[in-house]
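Only one protein chain is missing; all other protein chains are in place.
All chains are identified by letter, namely A and B, in their written order; residue positions are counted from 1 within each chain.
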Amino acid sequence: MKNKARFLAYPYIVWMVIFIVVPLLLVLFYSLTEGNINNPSSLSFSLKNYKRVFDVMYLNVIWKSFKLAIISTLFCLFLGYPVALIISTIKARYKNIVLLFFLVPIWMNFLLRTYAWMSILSPNGFLNRVLALIGLPPLNIMPGQTAVVLGMIYNFLPFMVLPIYTVLSKIDKNVLEAAMDLGANKFVTFLKVILPLSVPGIVSGITMVFMPAVSTFVISQLLGGGKELLIGNLIEQQFTVQRDWHFGSALSIILMFMILISMAIMSKVEKEDDNGGAPRW
Amino acid sequence: MSKKIIELVNVTKRYNGVTAVNNINLYIRENEFITLLGPSGCGKTTTLRMIGGFEDPDEGDILFDGVRINDVPPYKRNINTVFQRYALFTHMNVYENIAFGLRIKKVPKDEIDRRIKRMLKLVDLEGFENRHVDSLSGGQQQRVAIARALVNEPKVLLLDEPLGALDLKLRKEMQIELMDMQKNVGITFIYVTHDQEEALTMSDTVVVMNNGVIQQVGTPVDIYNEPVNRFVADFIGESNIIEGVMIEDYVVEFSGRKFKCLDKGFGHNEPVDVVIRPEDIDITEPEKGLIQGVVTSVVFKGVHYEMMVEGGGFEYMIQSTDMAPVGANVGLTFNPEDIHVMKRGS
Partner (left out) sequence: MVKFLRRFYLTLIFIFLYAPILVLIVYSFNESKSRGYWGGFTLKWYVELFRDRDIIKALYYTFLIALLSSIISTFIGTFSAIGLHNMGLVPKKIALNINYLPVLNPDIVTGIALMTLFVSVNMRLGFLTMLISHTVFNIPYVILSVLPKLKQMDKNMTEAALDLGATPSYALRKVIIPQIMPGVITGFLIAFTLSIDDFVISFFTTGSGVTNLSILVYSMAKRGVKPSINALTTLMLLTVVILLLLINKRTTKGDELIP
């Protein structure tokens, strides 16, 4: 009996070519050309766009994006791992409610959350008001890098906690009991058993935080006041204000490859660790 | 002589360069209980699936009632299957599972009700209509699977190791039930198993397979008493297989002496394999035995003792209610009709 079910996928394959492959190829094409995009015949092959990226000014932007993203990811990791650990040890009855309320912020609109943070950190926002009440000088956090990092941590913390929690909650209790049976106290059990077993979750979490963090432009725009340019902002500008689609495309391609390479590295780390793992969701 | 309902002619099936079924020829008679028997990987399940229509033969023809059905999809064959792990529709209850095939055929509702009631009675699950499949035990699920297949009144029922997942006692009960069912319903059963005892108990005809090739086809008694080669002799029951020489008709030599036997038709002084079943050998005093030996091990098995005796250049296995302790000198006796001679082979 021939399996004809595979034909069901063919329409989608056409769709994918049109809406996934072709657009990316177009971006690649624009990145490798220069000239007026409205006049196709004026386009000529050029590596100029990529060369521009190596200008110190732009390298700084790329570096800053990575720096802030790494800082945020690390903060999320060190703040979030204990959260995941604590939630996984809560009694079953309360666990669901706690998880539920932990999830509520994610379900709220991402922009509203960033905006909320703005109203706390802005020069005459809530934080400074409170400080003024106590008699302390106002903090000039926003706009600035610190505000951006805070915004990133705020938005992405749950995405670090969830994968780690998922992995932790699947650890067989018997394994922990075996460790203690063999003489390990709680600290040693954590270090030698729980932590290594939770690595897939950590890798997931890092991926789910780093990727949006390095490519964001909203957080840096709103909390950085347009002065803290990250790759995302740079790209956005090329397409909206500057109208230099060629340069913007080159930047996009570079961003895309940076992300894909980081993810390839991450999945190598994960594979060496074992576990033909279940999907991260 | 009932007619041939299914015929396999020169059927071959390959997977990834491995030949799973190698040029087999087989016919199946109407209303018989026939079992394909063999170890894992021998091709029995593949053969069954080709009959059911889930695999296509690479070469050869499958005939149903004389008509070639190679290109007929499973849903158009008048054959139904009971799968190894039941494959019940877990999103439906018992009634809906059994009704599935009938609904497709647009059988009217009261007829469906009637047939299902009758089927549930046959498989001893009366009153189970609304039960959810997940809430049933393995044995009950098995019976629903059988009911679901039989209710469509196929001409042939295929059963792919259906009792494998049941515990021993339940398995033995179901074996009897299936045999009765087959007689009651009066259709052809094609059964697949690796359990030779099961095959011998239930079948009218046994087809022994190995490495994609049919080794022997016969009644359980024939297969047991007259295996045609070493593989069959070894696979079916316990056996002692001794290398010997056929001196002439009715005379065979092994373990250092000549024996009278009932086999003939071999060449003079032809090398042969000799089969003697452990339960056919008796223990007696050394002087009274045909072969002398020493007992090397004794195991109590409940129904009998299983003893290994070294003698005549061979380690014989004996199953007997008599016992001799380890180290004892004993004599082995058996009758000419217990000696079975086969062509020497692998």
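Of note:
Here is the rule we use: contacts are C-beta pairs under 8 Å (C-beta built on N, C-alpha and C of every residue); 3 or more make two chains touch, one makes a residue touch a chain.
Quantities reported herein were computed from a predicted structural model and do not represent experimental measurements.
Interface note for the absent chain: among B:Ala149, B:Val232 or B:Val272, the touching residue is B:Ala149. Of the candidate positions A:Leu68, A:Leu157 or A:Leu229, contact with the unshown chain belongs to A:Leu157. Contact between chain A and the unshown chain involves residues 1, 3-13, 15-16, 19-24, 26-27, 30, 37, 79, 82-83, 86-87, 89, 96-105, 107-120, 122, 124-126, 129, 154, 157-158, 162, 165-166, 169, 211-212, 214-215, 217-218, 221-222, 232, 235-236, 239, 245, 248-249, 252, 255-256, 259-260, 263, 278-279, 281.
Residues touching the missing chain, restricted to chain B, are 52-54, 73-75, 79-81, 83-85, 87-91, 100-101, 104-105, 148-149, 152 (touch as defined at the top).
Note that only the chains that are shown with their structure count from here on.
As a whole-number value, the distance joining the C-alpha centres of chain A and chain B reads 61 Å.
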